[in-house]
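Left out: one protein chain. Kept in place: all the others.
== chain A ==
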Amino acid sequence: MPREAAGGAAAPRDPAGRLIRRWEGLILVLLVTVTLWASAGVDGFANASNVSFLLLDTTEIALMALTMTLVVVAAEIDLSVASTLGLSCAVLGWLWNAGLAIELIMPICLLTGALCGAVNGVLVTRLGLPSLAVTIGTFALYRGLAYVILGDQAVADLPPAYTGLATQTFGPVPLATVLVAVLAALAATVLHATGLGRSIFALGANEEAAHFAGVRVKRIKFWLFVASGACAALASLVYTFRYASARADNGVGLELAVVAAVLLGGVSIFGGRGTLPGVLMAVLLLGVVRNALILADVANEVLNFVTGLLLVASVLAPNLGAIRRRRHLPTPSEGKSVP
């Protein structure tokens, strides 16, 4: 049944689909161009250790962007991911100080993240509240809780075996990147090659239609939020071990970087459109631009300016097409939506 729903929703969206494919092509071209430019023109960019720095720096953003892609495709958003990361770090530090084994703490952190996601999920699906408002609320709530648990102390005496693992590399490829790649393959398969993925697209494009077509809208959304929380907690483990420091303020502001990458990757903020490869390329593009500009001694303000510009362009470009089409010819899909 979800198969039919997805097919029905996708057919009239073909022009939009082509634009999206074009957009991802554009991101790929940009990524290649910037990488080539940086390799040729920026000292210290094209070598193994810089590549591994660059990849490591994008790990947490990439991890959270995987589930964020699914959430945004389902026409929801989770702004509490970085706060969930912070809360999970705080729980880790607190339990570590209490003398628990790190191997036990790690699954507890993942459970904490999943629980955070479940709270978001319940509020959104059972109470029918908008996810933007709910997760702005839990954004403050989870971060506040992190400070309640750990205060302003830093827990730094973490086991070297694990902190070493977080910065371990195979040639230029960090172990953490392998983790990202495996999970990305999993998420891409779910989104693009399973009935569940087609249901997510369907409910993101038109929740009501998907519901009537038999998609279990609420259940899927609930579990997407749980996955988002768990992924944030996983990112918190990488973050804590990578910096060898568990603090309540870990990852402040990362949610914006995650949403930025997802939007730049061509996922529609209104749901129903987007691909995982696009998002991963966007994560890399933002990472490469940032790394190359810092290496080229470009001031931080210019850096933020360039990132902002890329983002505005990413939101504007697909919509420009839509605006133009709407002005010139009333599209069939629009005709359909009016009874």
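Descriptive notes on the structure:
Criterion: contacts are C-beta pairs under 8 Å (C-beta built on N, C-alpha and C of every residue); 3 or more make two chains touch, one makes a residue touch a chain; residues count from 1.
The rule is simple: contacts and distances are computed from a predicted model.
Protein name for the hidden chain, per its UniProt entry and selected from "Gluconate 2-dehydrogenase subunit 3-like protein", "Electron transfer flavoprotein subunit alpha", "Rhamnose ABC transporter substrate-binding protein" or "Outer membrane beta-barrel domain-containing protein": "Rhamnose ABC transporter substrate-binding protein". From the set A:Ile102, A:Val122 or A:Ile269, the residue in touch with the chain omitted from the display is A:Ile102, counting the whole complex. The omitted chain makes contact with just one of the residues A:Met64, A:Val119, A:Leu158 or A:Val279: A:Leu158. Although one chain is hidden here, its contacts on chain A can still be listed: residues 43-45, 47, 49-50, 53, 57, 96-97, 99-104, 107, 154, 156-163, 167, 239, 242-245, 247, 249-253, 290-291, 294-295, 297, 299-301, 304.
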